[in-house]
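Here the complex is missing one protein chain, while the rest keep their positions.
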Amino acid sequence: MSTRRVLYALGGTVAVLLVGAILHPGFASWSSLRVMLVVASFTGFVAAGQMLVVLVGGIDLSIPWVLNGAAIVLTTSSLGQTSRAPLAIVLALGVGALVGLGNGLGVAWLGVPAVVMTLGMNGVMQGLTLGLSKGLTCASCGSYAPEPLRGLFDGALPAQLFLWAGVGLFMTVLLTLTTFGRRVYAVGVNPRAAFLSGVGVRGVTVALYTLSGVFAALAGIALVAYGGQPSLGLGDPYLFESIAAVVVGGVSILGGRGHYLGVIAGSLTLVAVTTFLQAQRVPEYGRLMIYGLVILAILFAYGREKAHD
Amino acid sequence: MREALRRVSIGYLVLAATAVAYLVVYTSRLGRFPTSFDYLSILNTTLPLVFVAIGQSLVVLTGGIDLSVGGMVSVCVAVTATTVSSSVFWLVVVLALGTACGALNGLIVAYGRIAPILTTLATLSIFTGLALRVMPVPGGSIPQEVRLVLTNPATPTGLIWLGLAVVGWLVLRRTRFGMRVYAIGSDEASARAVGVPAAAVKLKVYALSGLCSALAAVFYVSTTTSGDANAGNPFILTSIASVVVGGVAFAGGRGSALGAVAGAVALTLVIDILFFSGIDPLYQSLFQGLFLVVAVLLGTVAALAARRRRQA
Amino acid sequence: MTETSSMAPAQQESGSQTLAVRASGVDRAFGGVQALRDASFAARPGEIHALAGENGAGKSTLIKVLCGLIKADRGTVEIFGTEVSRVVEPAARRRMGVATAFQELSLLPDLTVAENLLLENPPRGRLGLVKRRGLGPAAEEILGRYGVDDIDPRATAADLSVAQRQVVELVRVLAGEPRVVILDEPTAALADRQVEWLAGHMRQLRDAGSCVIFTSHRWREIEALADRVTVFRNGTHVATRDTLSEAEAVTLMSGRSFAGAYPELTTVPQRESALRVKGLHSGRLHGVDLDLRRGEILGVGGLAGQGQRDLFLTLFGAQKARQGTITLDGKAVAIRSTKDAIRAGIAYVPEDRKAEGLFLPLSIRDNIAAATLSRRNTAGFVRRGAERTAVGSIVDQLSIGKGRSTNRAVDTLSGGNQQKVVMARWLLTDARILLLFDVTRGVDAATKHDIYELVGKLAAQGRAILYYSSETEEIAHLCHRVLVLREGRVAAELAGPVGDAERIVAASIKENHDA
Partner (left out) sequence: GDAATPAASGKKAGKIKIALSNSFIGNQWRVEMENVYKAACAMPPYVDQVECSVFNAGNDVSTQSRQISNLISQGVDAIVINAASTSGLNGVVQQACDRGIVVVSFDNIVDNKCGLTVNTDQIKFGQQLAQFIVDELNGQGNVIMVTGVAGTGADNDRNKGAKDVFAANPGIKVVSTYTGMWDSATAQRATSAQLPNLPEIHGVWVSGGTDGVIKAFVAAKRPMPVVGGEAENGFRKFMAGLLTPKVNGMSIGQPPFLSVISLELARAVVKGEHPKESITIPFPVATSDNMVPGETVFPDLPDSFFADFTDSGPNATVILCQEAATDGTPCPGKTLDVNLGTP
């Protein structure tokens, strides 16, 4: 059932690329594809976390400022020095994990609806990030992300793509081969039954939100590596985009169904559509409208809920 | 329903608490009570959010969510600001436009069977594009007479509209349609099974949300006196926040639009509280985030306590 | 009305007086499952017509097609001679006088009883607006008309017990005084007294000229109530008869002959105590003591809603106890979560398999393995080979799904098989204590029989079983001992097999006849 949706999602990507290649020669060339893959990888990272919480019927709206906060932690703690890079990465991921943990505890233990908990957390992170850094992404330093990180994007086959493949492998293994993955789907499909089967529903939920924070932080690290330095508002584009990637990737927003492979396809589809429209020099208003229509078309193709009968 | 009443009253409680806090920080800061100017400006600036929140609460009551309110408000603001100065008749067109946008959402959700959050995520993009098309640069205007009738800065005409909105909801609540909205939110499959025409009701609910967005747009243009194609964006999250603070259950079926109205006013008051308490502006969003979580947490705790009491 | 025939009713009765309901040539598939194939059915006004068949025979599907909840892939449906196949909308059928109580209840959990009853026809005041203050009294009046006085019309539906919900659902259907009444397993959650109550109203409607259609897995109800019986098997009409013996019916339903309802209670409980409970307070329980011995099947009887569910949930760690001690194999234990319970060797099989047991879209294997994941866990990974073996053997043992792949989603299975999947999950845990809560609810006769035998076998293996059923008869025959709960306390203890359900009922209501 959900494997079929993965195929649809991949089909959607291929269709968008084909249409692009026909209307705009060279659009689907390897060099173009490679860049789109790199750009899509950021969405892919964020969407990995978003997918995990969506699988249990949740949602993570705190992604923008978790991402941004982690990005700033990375530069301020590494000061651009290679020797401090490992520590900085751990710290940045740790921030993501900590915030995710907070979200998870709020949702699972305090029973705050996910929308509220994560929306509130986004505000909290924004306030903390701005207040603590005084708005300077790297307090009086001109340093860049440490050299090894910036190397992620060099070469004909950038390491970033391997990193994304690694994330893909991790997600797939986690969800399909581990007992944790089994529990995730069980909780997503029927939390009450999962609880009565001895699944630690709260624990699973907390773990997933924590992972979502980690993935947002990972995206922050990748974006800093990509641009050299963080900026304020770095994460803003990724909120709705991560949700869109998840659903275009065939994950059911109601929980319990979906695979990360589809989300990879979904991320690529979205980037391809945007890139194509910009290449066609469609004005901004047209781009927004067509983007919306494409998402609708995809939803009509395979995102429909079961008929009530 | 008593359960629902209890939940709703959380929204009122939060409102009461913020109102008290507002009075306290205001008077301690300025050494006097708020004047009619303050009340009027609170009223007029809240009105757009109040309307969006009512629309949003209707959708949430059916178990859905409407992210496209931002886009609908933007389109309607753009059209209002560009046309109404030529003829007031355009106000009717704006309301129809909003309703049509909402009905489009409703059609897709109810008959296309696409989850509300996804539908409205897509149409948000479409409506925002449309708004940009109508109004590439901010500007436009609204006739002074319209302004005086809708959001008069000197007399509380806004109260009339707020009152009408409240009465509108109370009437709606006392129609079979109103009962059906709750039924669908409570359990859509069951509601259909007992003869509720779920698709038709949802279509109407989303259309009403569009109408509310259009009304919000009209009031927005009336308070600000001109328009902007991005005007609607902030309403997406603030309307959701209002609904939640107002005690409407996200799963649907529980709560009331009046709670959402209370939530909207409370959120506006929080801005004022933060203003007068002299919080470092860099930390402002931190407190807004905390407020949201704490308000909802209180609601959850109270509901839990109520349940305990009843079971004991 | 004396002719008996196994011809399809549609042909049989064409040309006779107007039929209330007529379906012919109906096909309906769910994904890969053909729930109805070329199914026919007809019922007349002024009769009570029972629809019988095994789990998954397609009864509920037919009913959903009749009342316009789902569309037939093929075929026609007529209501009082009017073709309605094209309009798939319960509201439209309601206007034609068709009212239905569904197998999975359709009360709206967040609405009050009053709102549920009056949703589509609320009392109106001036301007045609709903009189919200009138809802309560109006609902009280309706409930009163049906002699229901123990349900507060202002209570939220979600707070009612299953039986109360069933009653409200039935009142909602009956109160419309419909010309066609369809009741899908209306008695599954009802106590005997309530079944009598329902039967009275069904007859009354019949006598007033309505067509009453119902399904049940309890033959004695069909026998007592039905004017005619239609039997379905594998989604097809098999026979419609005026009279039918149970043996005949079983043969028609299952295609095999089948005798004897309850297996004999051959085992004897061992001496050692497996589970001892002292002074348990939780939910509606106010101080329950019990001692469950190994190899014993201990029945928990009593009227519905006397705290049975609280007892089971608390023992399983799904509900907090206010007070009391639990001793396992002589050692005091604290069971704070379902995880604790499972680790201690306790299993709970719930009544409501869809809501509390199954992960419908997941595979049979995932469903069965769900409670024992950590047993086949190496460094976080599932040992898939071991899982396949373990699940495979239990599936064979319980003959689930006729030997087809365990990769199939559980929602493609019939109700009986789904119930077995839940049982299988718990048998895999090797639990020494089984809490079986109304596990035969809505299960067909053949599967029920399988379950009885299984329960006996499990006891013979030395497992301790706490058994609750909404069918007192079952408890009377299956259990070594029966505790009767009343108002959260053990009111009586009967030695089993009790044999006569009346004794349990009597003990349930002694001293307090309107309880």
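Going by the order they are written in, the chains are A, B and C; count residues from 1 in each one.
One rule holds for everything that comes next: contacts are C-beta pairs under 8 Å (C-beta built on N, C-alpha and C of every residue); 3 or more make two chains touch, one makes a residue touch a chain.
Remember, it's a predicted structure, so these values are computed and weren't measured experimentally.
**Q** Any idea which of B:10, B:59, B:81 or B:146 touches the chain not displayed?
**A** Going through B:10, B:59, B:81 or B:146 one by one, B:81 is the residue touching the chain not shown.
**Q** Could you pull out which residues of chain B are in touch with the chain that's been left out?
**A** 26, 29-30, 32, 34-38, 41-42, 44-46, 48-49, 81, 131-132, 135-140, 147, 151, 153, 220, 223-231, 234, 238, 268, 271-272, 275-276, 281-282, 284-285, 288
**Q** Considering the entire assembly, which residues of chain A contact the chain that has been omitted?
**A** These residues of chain A touch the chain that is not shown: 24, 26-27, 29, 31-32, 34-36, 38-39, 42, 75, 126, 130, 134-142, 144, 153, 223, 226-234, 236-237, 271, 274-275, 278-279, 281, 284-285.
As a convention for this text, only the chains that are shown with their structure count from here on.
**Q** Touching two or more other chains, which residues of chain B qualify?
**A** In chain B, the residues touching two or more other chains are 189, 192.
**Q** Give the residues of chain A touching no fewer than two other chains, as numbers and ranges.
**A** Within chain A, residues 308 contact more than one other chain.
**Q** Of all residues in chain C, which touch chain B in the complex?
**A** Chain C residues touching chain B: 69, 89-91, 94, 100, 102, 105-112, 115, 119-120, 122, 128-132, 154, 156, 159, 172, 283.
**Q** Of all residues in chain A, which touch chain C in the complex?
**A** It is residues 1, 177-180, 182-183, 185-186, 189-190, 192-200, 256-257, 308-309 of chain A that touch chain C.
**Q** Mind listing the chain A positions that touch chain B in their complex?
**A** Residue list for chain A touching chain B: 59, 106, 110-113, 115-117, 119-128, 130-131, 134-135, 240, 243-244, 247, 253-254, 284-293, 295-296, 299-300, 303-308.
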